[in-house]
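One structure follows; several queries about it will come next.
All protein chains but one are shown at their positions in the complex.
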Amino acid sequence: MVIKYFSWIKEHLGKSEEHIVLPNHITNVDQLIDYLNQMDKKYHLILKKKEIIKVAVNKTYSSFDANISNDDEIAFFPPVTGG
Amino acid sequence: MVIKYFSWIKEHLGKSEEHIVLPNHITNVDQLIDYLNQMDKKYHLILKKKEIIKVAVNKTYSSFDANISNDDEIAFFPPVTGG
Amino acid sequence: MNKSSSIIKIKIQNEDFDVSEEIKVLYQNNTGAVVNFVGIVRDYDEKNKQIINSMTLEHYPGMTETEIEKIIIESFDRWELTGVTVIHRIGNLKPFDQIVFVGVSSKHRQNAFDGCNFIMDWLKTKAPFWKFEEYNNQKNWVSFNESDNQALEKWKN
Partner (left out) sequence: MNKSSSIIKIKIQNEDFDVSEEIKVLYQNNTGAVVNFVGIVRDYDEKNKQIINSMTLEHYPGMTETEIEKIIIESFDRWELTGVTVIHRIGNLKPFDQIVFVGVSSKHRQNAFDGCNFIMDWLKTKAPFWKFEEYNNQKNWVSFNESDNQALEKWKN
């Protein structure tokens, strides 16, 4: 699985992208965040700012309870500020 | 007094502008139109199309009962179609 | 920051205009958004079902500029704008030629959208321009479109 981070999430984590092998028991985005938090508390930022952080699954806006699999590309990013 | 005509009014009358000396008893636009009609029935067009024709006195939209004097510039024109 | 004064530019001309150049005039302090409208000569008259060869625009010199200025001043009263440019061509034009440019700049985009839309609606109903279209052997004065009067309704408050 590819996970991408943008803007200040990327800067906080110190990486724009990582590749992980998704354990079988992780089936949605919320579980993925918990899993990441267990590895490194830097990911607490995503939980802490969950009210505003957006998630995309395969480049489409998704909810945090969306089902995911090891073939998916997940992205976490702040509200957009283009234009 | 200068009187200006635009668009199809100009074409119908065969002139874009004329200079007349306004008789003393003519004090508003309606009276001016009657006066012109007495001289030449070509001006009937202005009466006939009065519902849509616009009048300007000194380059400002005016009503047909607006007071006018010999120093004024009067214009008759159809609804505008620019832009 | 010194707040620069507002830009107002009105031109009635035979020549074409360059949109890139015109909008750059509007890039100044406190501006973040520029909205502009460009009207172009249609290639087909739907009402009369005719291919248009050319179009000719005449106007009332002096009154045109004054009426456009009134509309622009009204737009500055209604919205916080930083600049407005109106350029209207006259004379003979061909299909796809540019006829009119209305460019409006503002700090915030909705003001620029509304100001530009407002100016176009009023220009269509108040600025003394008249145009005729030329078909093969015909000349047809374009008639006023009642929908342009209806368009003004949205600015009544």
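Going in written order, the chains are labelled A, B and C, and every chain counts its residues from 1.
Keep this in mind: a contact is a pair of C-beta atoms (placed from the backbone, for glycine too) under 8 Å apart; a residue touches a chain by one contact, two chains touch by 3 or more.
These numbers come from a predicted model, not from an experiment.
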| item | value |
| --- | --- |
| Neighbouring displayed chains - absent chain, whole complex | A, C |
| Options C:29, C:48 or C:92, residue touching the unrepresented chain | C:29 |
| Footprint left on chain A by the chain that the document does not show | 4, 6-8, 52, 56, 59-61, 75, 77-83 |
| Contact footprint on chain C, counting only the chain that is left out | 1, 18-21, 23, 27-40, 42-44, 51, 96, 107, 109-110, 112-113, 116-117, 120, 151 |
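As a convention for this text, only the chains that are shown with their structure count from here on.
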| item | value |
| --- | --- |
| Averaged-CA centre spacing for the pair chain B and chain A, given as whole angstrom | 74 |
| Approximate Å spacing (C-alpha centroids) for the pair chain B, chain C | 27 |
| Computed distance of Cα centres, chain C from chain A, in Å | 48 |
